[in-house]
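Heads up, one of the protein chains got dropped from this complex, but the rest are sitting where they should.
After this line comes chain A, so read on.
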Amino acid sequence: MQTPPKDQPGKKPGIIRVEGMHKWYGDFHVLKDLNLTVDQGERIVICGPSGSGKSTFIRCINRLEEHQQGKIIVDGIELTDDVRHIDTVRREVGMVFQHFNLFPHLTVLENCCLSPIWVRKTPRKEAEASAMEYLERVKIPDQANKFPGQLSGGQQQRVAIARALCMKPKIMLFDEPTSALDPEMIKEVLDVMIELAGSGMTMLCVTHEMGFAKTVADRVIFMDGGEIVEQAPPHEFFTNPQEARTQKFLQQILAH
């Protein structure tokens, strides 16, 4: 397994280390012997056919799913049953979901401030100011006092990104962030993600947006049947895939 060289100063190598990780749902072996090292500032796109385990894999990284064998070490902390470790890791790992999962009873601003105020103990004023900065970054500061139900899908997803960023995480996980969006809203979300990638955030992104992968990814990982089949920098991945399964997948999604 090769990792692209990272020679920028101040970048922590191996902020995420997954070693020999397996996961079962009952008898069903979903993830098989996954190994992956992600350095700080790396942007990784994970793709693969549906049911390949890619979402399950990134959900293991903040332990929304449990793994049964192997190790996952995030920012130096190993994920085990210890609840304190899990919460420590979750504070440093932001996540954006396919269905946004904003809290519908809170306004956009309250959604963003909730965790900073209650978990990080940031004073309310400060948390709100910081939330407004992030809302500006995702280009919807004018919606701050609306409820999620009053926003479009694209706007909701941008709020969800801002909400995750308000915790000032070291790592951002994206679980198919554009799959539930109408086509005309995909771009506004991708633009925000591209901007975020440019800022040096460590990103793991499960997506079918191959254009996005080509633009920002340092590495593209292809998963199938619960295994990592191939990983390569995007140029190599798209022009010269090594594995037959990768070639077939690329043909299918790039054909139309």
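Quick notes on this one:
Quick note on the criterion: a contact is a pair of C-beta atoms (placed from the backbone, for glycine too) under 8 Å apart; a residue touches a chain by one contact, two chains touch by 3 or more; residues count from 1.
As a convention for this text, contacts and distances are computed from a predicted model.
The UniProt record for the undisplayed chain lists the protein name "Amino acid ABC transporter permease", from the options "Heterodisulfide reductase subunit A", "2-oxoglutarate ferredoxin oxidoreductase subunit delta", "Formylmethanofuran dehydrogenase subunit C" or "Amino acid ABC transporter permease". If you put the hidden chain back, the residue from A:Ile73, A:Leu114 or A:Ile194 that touches it is A:Leu114.
Only one residue from A:Lys12, A:His105 or A:His235 touches the chain missing from this view: A:His105. What chain A contributes to its contact with the hidden chain is residues 62, 64, 83, 87-88, 90-91, 93-95, 97, 99, 101-105, 114-115, 118-119, 147-150, 163-164, 167.
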